[in-house]
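Excluded from the complex is one protein chain; the other protein chains are retained at their positions.
Labels A and B are assigned to the chains in the order they are written; within every chain, residues are numbered from 1.
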Amino acid sequence: MTAQTAPRTGNHSRHDPKGTHRSADDPNVLLEDDYAFYEPIPPYPPRTEREAEFYTLGDGEMFLNMGPQHPSTHGVLRVVLKLDGETVVDIDPVLGYLHRGVEKLVENADYHQTISQVDPLEYISSLFCEWAPVTAYEKLLDVEVPRRAEYIRVLSAELNRIASHSLFLGWFALDLGGLTPILWSFIERDEIVEMLAALTGQRMLFNYFRIGGVNGDLNHEFMSRLGDWMSRAATQIESGMGLLNENEIFARRVAGLGVVDRETAMRYCMTGPNLRATGIPFDLRRAHPYSIYPEIEFDVPTRTEGDSLARYLLRMEEVKQSLRIIDQCLEQMPDGPIMAKLPRLIRPRPGRAWSAVEGPRGIYGAYAISDGTDQPFRLKIHDPSFIHLGAMTTLLPGNLLADTMAIMASLDPVMGGVDK
Amino acid sequence: MDRALARRLEARFGDVLHGPARQRHDQTEIRIGAGDVVEVLRSLHDEPDLAFVMLADLAGVDTGREMQVVYHLWSATTDDWLRVIAEGLSREDPRIPSVTFLWQGAEWMERETYDMFGITFEGNRDLRRIYMPPDYTSFPLRKDFYLPDDAARSPGAGVRHVERTHGPTDATPGVLRQTRA
Partner (left out) sequence: MTAITRTWDQLTLPGKALAILLPLGAALTLGLVLVLVLFGQAILDILIFNLPIVRFAFAATVLLLLAPPIAFVIIYMEMKIIALMNLRIGPDRVGPWGSLLSTVHGLKVLMKEDFTPTRADPVVFTWAPVVVFSTMALSALVIPFAPGLFAQDMNLALLYFFAIGGMTVVGLLMGGWASFNKYSLLGGLRSAAQIVSYEIPLTLSVVGLVILAGTMSLNSIVEQQGTSGWFTDWYVVRQPLGFLIFAIAATAEANRTPFDLTEADSEIVAGFATEYSGMRFGFFFFAEYIGVFIISALTTVLFLGGWNAPFPVPAISWIIDPGELGLGLLLLVLIAPVIGTLILAAPFYLFRSQTRWWVALLIGFVLFNVLVGLLFGLWAYINFDWVAGLIWFLSKTFGLVFLFVWMRGTLPRVRIDQLMGFAWKWLLPASLLNLFVTALAVLVVDGLGVPGA
């Protein structure tokens, strides 16, 4: 319909979606009605029964649009809450504000380039995001990674896990209104990130793992920083936790908050600390051993409560286990090459490979399909944040508005990973 | 590689499998038709000697000829990852039963797959787009998807001329030639 043939009279059309009207200046332009503008109700007919159910208000209920510009949505998430007073009745997360189409991009990049493409998915713990596709490619290529490279991978990844968990501590406290822990925990994170920058050359998006090994060997600056930090890490992390653990208000806020039982956790495909907090000792490093984890001693801490406090304490316990792993890595680190012998241009034979690693938030998976060219035919990234955010719809209803962000923070999603 | 698992699976699901179970590295792969998904996955999930209780991933694949939906399962009974490929979905109207009755968490994974491939999961009560805006009309991860397709219809049409460099006419969709597990 061109501008000439469009009806000029009246700015409503029978066929327009509900909640819209035609612009008076240009009838081709569809504008949202005022109420649709102020209410988060979508200006089109509901697409599914669930959407219809959600966007129908009951007695005394109202919608509250939270995000994408909200102080505590951990990136760019939009959540539509259905509230009854301050109680959350239902929740509809709206994603896509950070969607970069990485899975499409990697289909147009060669195998080496994809590593830097998947890096910014999970910007808090990038190394795990690299690790999964890299191991998947190695399975496609049937390549054996040198043992020193495996040790370096485990070492740097565990450091990244600690950085991620200490950031979790800060965000969690910030969402509960505590100002100080975030800055205290940033000290730890900053130290680790600087250390990894000395190793990899980058502070956040490391781009360090390579197909068949790692990019660079351990260097002097990294080792001296690591040794310096390891000597005081345990006490520092303990002091950071002391800000929260002994705080009565904190304990009362989070104990019994957002409880997940075992069946729900399995039904919602939850993994990582959120699953282990319910009592299921599922840790991929033990459940499906990879890399050099079978040679390393560590415990898989679990808790049975399944609430936010358990998730928080479990992560802090994992930090201690990670310190143990780093200790053993440094002790057992063998000499040798850090890269397998591979040609520059990689053309794996056609095939499919799945690989998963245990990250700080759950399992990071990569499903790679090769069609014999130098570009992956398909690379599917599995991100735990996405799954855990999906479980929010069952965790939140019945809780107060104030707990929305506390529960979400305790699940620790990273929007970069959720939105791919 | 868990040979016993392959034998068990072949014995249990012999007639619905498309070909023998394939194994490589730490993965065992079986292929089934879209219609058998409910029956096979329920048996895998419920039967105590299989007990694949964890759905690690659900992915859609567009091979260029057909659509596939790929499930990755984990079980304590075996050292292998189990990959279940539901193949033979038509590219015109791909339909497959939902597995949300076993794993509620698959709801969002199926929404993502629907958003990216247009695969309809029958039984998923909330199958709408998850990443792309609601007025979006294409399915970006399909092999015949080209950006100008959508950009021409979107409010941002013509804004980024870079997206218009290759029209859909002068490009051919990629086709997955042959796969080996």
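Criterion: a contact is a pair of C-beta atoms (placed from the backbone, for glycine too) under 8 Å apart; a residue touches a chain by one contact, two chains touch by 3 or more.
As the structure is a prediction and not an experimental result, all values here were calculated from the model.
In the full assembly, the chain not pictured is in contact with A, by the touch criterion defined above. Note on the undisplayed chain: of the listed residues A:Asp26, A:Glu86 or A:Glu144, the one touching it is A:Glu86.
The chain that is not drawn here is touched, among residues A:Ala24, A:Ala52, A:Ile187 or A:Ala234, by A:Ile187. Of the candidate positions A:Leu31, A:Met223, A:Met339 or A:Leu400, contact with the hidden chain is made by A:Leu400. Contact with the omitted chain, checked across A:His70, A:Arg100 or A:Lys320, is made by A:His70. Although one chain is not displayed, subunit A still touches it through residues 38, 62-65, 70-72, 86, 173-180, 183-184, 187, 243-244, 247, 249-250, 252-253, 400-405.
Everything below uses one rule, namely that only the chains that are shown with their structure count from here on.
Here the spacing of subunit A and subunit B, counted between their Cα centres, is 22 Å.
Contact residues of subunit B toward subunit A in the complex are 24-27, 29, 53-57, 59-62, 70, 72, 74, 76, 79, 81, 83, 102-109, 112, 116, 125-135, 140-141, 145, 174, 176-181.
In the complex of the two chains, the subunit A residues touching subunit B come out as 42, 44, 47-51, 95-96, 99, 101, 103-104, 139, 142, 266-271, 282, 287-288, 349-354, 356, 363, 365, 367, 369, 371-372, 377-378, 380, 382, 386-387, 389-391, 394, 419-420.
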